[in-house]
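A single protein chain has been omitted from the complex, and every remaining protein chain is retained in its original position.
Note that the chains take the letters A and B in the order they are written out, and that residue 1 is the start of every chain.
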Amino acid sequence: MSAKNAAVTESLLTKTILILVAVAYVALILVLPLASVFSEAFRHGIAAFKAAIVEPDALAAIQLTLTVAAISVPINMVCGLAAAWAVTKHDFRGKQLLISLIDVPFSISPVVAGLMYLLLFGAQGWFGEWLLAHDIRIAFAKPGIVLATLIVTLPFVARELIPLMQAQGREEEEAALTLGAPGWRIFLWVTLPNIRWGLLYGVLLTNARAMGEFGAVSVISGHIRGETNTMPLQVEVLYNEYNFAAAFAVASLLAGLALVTLVVKTLLEWRHGDQLAAAGH
Amino acid sequence: MTITVRNIVKGFGNYPALRSVSLDIEDGAFVALLGPSGSGKTTLLRIIAGLETAESGQILFGGEDVTDRAPQDRGIGFVFQNYALFRHMTVEHNIAFGLEVMKRGQRPASNAIKARVEELLELVQLPGYGKRYPSQLSGGQRQRVALARALAREPSILLLDEPFGALDAKVRRELREALREIHDRVGLTSIFVTHDYEEAFALADKVAILGQGKIEQFDTPEAVQQHPANDYVREFLS
Partner (left out) sequence: MATAAVSLPGKRRGRHSPLPGLPLTLGITVAWLSILLLLPLVALFAKSLTLGPGHFFEAAFSRRAIASYELSFGAALVAAGVNAVFGLLVAWVLVRYRFPGRRLLGALVDLPFALPTAVAGIALTAVYADTGWVGKPVAAFGIKLAYNPIGVVIALTFIGLPFVVRTVEPVLADMGRGLEEAAATLGARRWTIFRRVILPEIFPAIVTGFALAFARGVGEYGSVIFIAGNMPFKSEIAPLLIVTKLEEYDYAGATAIATVLLLASLVLLLLINLWQGRELKRRSA
């Protein structure tokens, strides 16, 4: 079908204006801020940038961020896979409720999420005394940060896989079953290959959010320099001390990560778009 | 309204869909464009409608050159293969659409529109279906609504793109008869596209057989059957 149907497309002038306005909007709202991160980070030159990055507190923050991501991403990946398998390959009462629950963390304010964990594990929390008695620290310590990160990144893998696996149906798995394959084999050899790009996509988003989470972690971490500051928190600390160059330096690392995420995501969509869920994120 | 197609040429990239096609259609005739897929018949229909533009050649309605005119201004009615009904509007709003989008000066009064809708529903044998939604209708019923909608503006030309393609055999036969009846009653010049020669011969006054972008023969069904113009036509009919 010709794309030049004069009757059913806008005039060239209209098209041009619409495109320019769309580009201007995106440039104004998205591109300028992104560019400013790098512009501010290197304002005082590369040496200053490097110095900011290798500063001990910054290094500790980087390490903490990586650690937290390394723990929370696999957990949510495995659990997301389990949830997707349970929900799409079986029928049971309460399935819809389960699916809806998975969506809940998306609509909770991160600050509220962090507060909920404080109420559980803080000094005055439900488990507060027990934890104190056993000298275990969750709130204002690394475990608390992991938990807060876990809840805010909970939905990504599951939300990506569930529509995809629903669209793919159960026939291949059932065929494998009739051929005598045990559960693990079915999952590894039949299901997993079909969902690998969707899974990668979900993991990518999970990781981006895990490394970038701010609100929930801010509440539960206690902001203890060198110990419980993740990179986003470190950015805030530096910014509030008016140490803008350093703040933007650390921020630029995160922005770089975001760009890598976007690039990989675009590549995935381009090459394997048909194997990703069409659901809106 | 007579239709004259003169030396229409159309290609898609390197693919020549129509290679200098010409056709003369008399006022009130019921013409079938017949051919296998890829023969260019739908492309020709869409060019006549103004939904595609030809690279060269002309289209004349009643002697007037409409080649550069937008489909809104050609006074045609078009029935799509997949109905293209407006899902969020009731049947009566679908049918009335062509009248409601007219400019103030030309638009009929709302009770005139209502009356016209009723009249058309009677014509397509769906009286009382006005308040239903397309999703509540069967395929055959939807096609009737599409037909009624195309006729609402009293077009001088009716164009149908494989109108029964998506329907099962029984419904096709019923609608075939209904369409012929409507054509005879209203007296419109009509062109419909099909790949089914039985249908073409049953319905049309004259049949244009297309093959690979050219018209191989244009004549009455009897003439085509008894005196096929060349091997291509002969093979197509067997």
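Basically, a contact is a pair of C-beta atoms (placed from the backbone, for glycine too) under 8 Å apart; a residue touches a chain by one contact, two chains touch by 3 or more.
All of these numbers come straight from a predicted model, not from anything done at the bench.
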Considering the complete complex, of A:L64, A:I102, A:I145 or A:L161, the missing chain is touched by A:I102
On subunit A, the omitted chain is touched by residues 1, 5, 7-10, 14-15, 18-19, 21-23, 25-26, 28-34, 36-37, 40, 78-79, 82-83, 85-93, 95-96, 98-113, 115-120, 122, 124-126, 147, 150-151, 154, 162, 166-167, 169-171, 173-174, 177, 182-183, 186-187, 205, 208-209, 211-215, 218-219, 231-233, 235-236, 239, 247-248, 251, 254-255, 257-259, 261-263, 265-266, 270, 278, 280-281
Subunit B positions in touch with the non-displayed chain are 49-51, 70-72, 76-78, 80, 82, 84-88, 97-98, 101-102, 135-136, 146, 149-150, 152-153
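What we mean here is this: only the chains that are shown with their structure count from here on.
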Note: subunit B sits from subunit A at a C-alpha centroid distance in Å of 53
